[in-house]
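Omission of a single protein chain aside, the complex is shown with its protein chains in their original locations.
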Amino acid sequence: MRFGASRRRTRATGERRRSFGLRTRLVLAFLLVAAVSAGTTAALTFREVRNAVLATAQDTAVSSFRDQVRELDFFLPVNTTELVGTLRTLARNGRPHPWYVYAEYGSVRASSGTNPTSTVITPELRRTAHADPQGSFQRVVKDGVPYLTIGMPVVFELGASTVAPTGIVLYAVMPMPEEQANVEALAAAARDGALPGLAVALVAALVAARGVLRPVRELRQAARSMGSGRLDTRIAVRGSDELADLARTFNESAGELERSVNELREAEERARRFASDVSHELRNPLAGMLAVTEVLDEGANRLDSDTARAVRLISTETGKLAVLVEDLMEISRFDARAAELNTDEIDVAETIRRTLGQRRWTDLVRTELPDGIRAVLDPRRFDVVVANLVGNALRHGGAPVTVTLRTTTGADGTAWLVTEVADRGPGIRPDVLPHIFHRFYKADAARTRSVGSGLGLAITLENVRLHGGTVRAANGPGGTGAVFTVEMPLRTGEAPA
Amino acid sequence: MTPAALSAAPDPLDTVPMPRLLLIEDDPSVREGVELGLRRRGHEVRTAATGEAGLALLREFRPDLLLLDLMLPGMNGVQVCRKVREDSQLPVIMLTARGDDFDVVIGLEAGADDYIVKPARTEVIEARIRAVLRRFEEPGGGRPAVEFHGELAIDRSGLGVAKNGERLALAPSEMKLLLHLSAAPEQVFSRQQLLEHVWEYGFHGDTRLVDACVRRLRNKIEDVPGNPRYIQTLRGFGYRFGPL
Partner (left out) sequence: MRPRRPALVTLAAVAAPLLGGCGVPGTGVIGAGAPATAAVYPYPPTGMVLFLRSADGQAMPVVRFAEDAPDVPGPGDSPGVSTQQTVAELFAGPLEEERAAGLTDGLPDFPFEGIPLVERHPSGGVEVRLPIDLGDLDALGRRQVVCTIAFTEDAEGRTRVWLRGIETAFGPVVCDLAAGGG
């Protein structure tokens, strides 16, 4: 939860992009459906109307052509000159539009125009007209102009009830500009009708997408709210659709999560209180015992050797126990976030010298402490930090122990105080390094009975953190012992947040 | 729990009778242990298990110093301390535990002169007792017995302070702090220096001791405690007396 801040930010931007996509997809889907239905309706209507328009024109033309041919008479065999005359007459009577008339008879080709044959009439139509003694027509589009071509075989009565093909086939070729214009106007009307329909659909799509996306947006806000630690976040459940189900599920899950987290927190709180309570309860008996260790020590001299040893053991261990309990209580206070910083402006070199001198370590420790570094920090806690690190180096590292002090400037211009405690011992094993600041972590089982509670480095870490700083352990170059580096803001509490 | 570095100068307490101590502590083991340790060092010690019993014993026993546990059943340590301060400048040392920070602040505000964190070795307890009881030592002789600073009259030998002729009741730590600051008017002392010289902490003590004591002192000697004239704060450095 505490570490999720940066992740949350990237997730938020990612989500914003996806939400845009969802809205777009919804709107597109709506538009698509609207376009398909509008388009299909328009297309079907258009086709029906167009076909009706064309059928009317065609039927008129075909029956008109047939009727006019009925009025004619021919010589068999056909006289070409007469035929041309007949065709010209026919051509004048085209209905509903003027047409060109062509005739085929044996090898005779004649027309009402200048060309005896037509380029519009297809071989299929000719074949059909010659093979079947019945009329047929075909619409042909040539150079963008639609033509109606009609093939009409001519039969004659042989007897009272017998007709025979004359072998004459007449063709009418009728351009259909008016029909084309009508149909194009129809298409334009269909298109112009569909576009406003689509615009209306777009508005409806946006409204519907908004309606669908609002619960999604609420869900996202709720999830983000949960992520930032407000576990009591719930969503209002509206209606009974899938999104309402989702909201209900979210609420139930959030409830479960909240319960679990609360249980965990309570458990953690209980554990912390337990440690704290135990330390507190140990304090009074220990206070009594520690107050009388002097009495024991003095009296031991007058006892027989075994009893004296036992008494001295109790006295010594009471002292260690007191240190342990004191450290435990200190840690408890950090855990309960009850630790306070009491900052003061101090001379850092002077403070470190006091820390060393007070513990009679001055002769054991080399120092490189430039004068004049003043810092705002909690002197008591800084004393604990330095004392713990130096004490640790003296116990576990090798002489000489060196304490170095310097200041650096961070990337954002803040001044930092860097304190280094180095020793010349064997260094810290790599597998131990990550755990060195853990509570009661003992790198070496043989050391378990050594001085120190096992909480020293953990308390050091907490104290440095309280100052907003860091402490890290490493091995010096070339295996030349361990180096602990403490970095704290030079002016704790005044540093920019 | 390193023993406090005691002054190498001859201790006046070595020549006077051992101080009489009253210990108010509800926990029997602490009461008995501390009593045993201190008595072993030659102190005359009386104990009480409750605040009420302790106050009753106070009038009868008239101790030189009160060791007061903060956590008491019934009347607690802070209330006892206030009660004592109503009519007496008896040195008071609180017994507390690390972790009872809030109580420490309340206790200091109530007028305690110092505090000891339990558990503590007897030598540590005795070092604090001696430090609180030690009389203020003049840095140099030849000073007038009574100094006047504004409306304040400070009697260094008689250990009395009067404002506008009216005698003020100052607790030992307050008196010592005032004497120390006024001995070098306008000189700035850091909290650490004051802890060292007034409370005799050889290592990093609790600066809240100084701050609480300054507040109490201001309440008694300043006309407007929020805008002090005598005990002035220099942010980042410490305190000074004056300039008036």
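Order of writing sets the labels: A and B. Residues in every chain begin at 1.
Keep this in mind: contacts are C-beta pairs under 8 Å (C-beta built on N, C-alpha and C of every residue); 3 or more make two chains touch, one makes a residue touch a chain.
Computed from a prediction, not measured in an experiment: that's the story for all the values here.
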Please work out which displayed chains the absent chain touches and list them by label. A
Touching residue (missing chain; options A:135, A:357, A:398 or A:454): A:135
Residue among A:84, A:108 or A:223 touching the omitted chain: A:108
Considering the complete complex, identify which of A:70, A:337 or A:360 is in touch with the unshown chain. A:70
Touching the unshown chain, chain A contributes residues 21, 24-25, 28-29, 32, 35-36, 39-40, 42-43, 46-47, 50, 54, 58, 62-63, 65-66, 69-70, 72-80, 105-108, 122, 124-125, 128, 130-141, 144, 146, 150-168, 170, 176, 179-180, 183-184, 186-188, 190-191, 194
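The criterion applied here is as follows: only the chains that are shown with their structure count from here on.
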Intercentroid distance (Cα basis), chain B paired with chain A, Å: 65
How about chain B: which of its residues touch chain A in the complex? 1-2, 5, 27-34, 36-38, 40-41, 95, 97-99, 101, 117-123, 125, 190-192, 202-208, 236-237
Partner chain B, residues of chain A touching it in the complex: 276, 279-280, 283-295, 298, 319, 322-323, 325-326, 329-330, 332-333, 338, 340, 342, 344-346, 351, 354-355, 358-359, 376, 379-380, 382-383
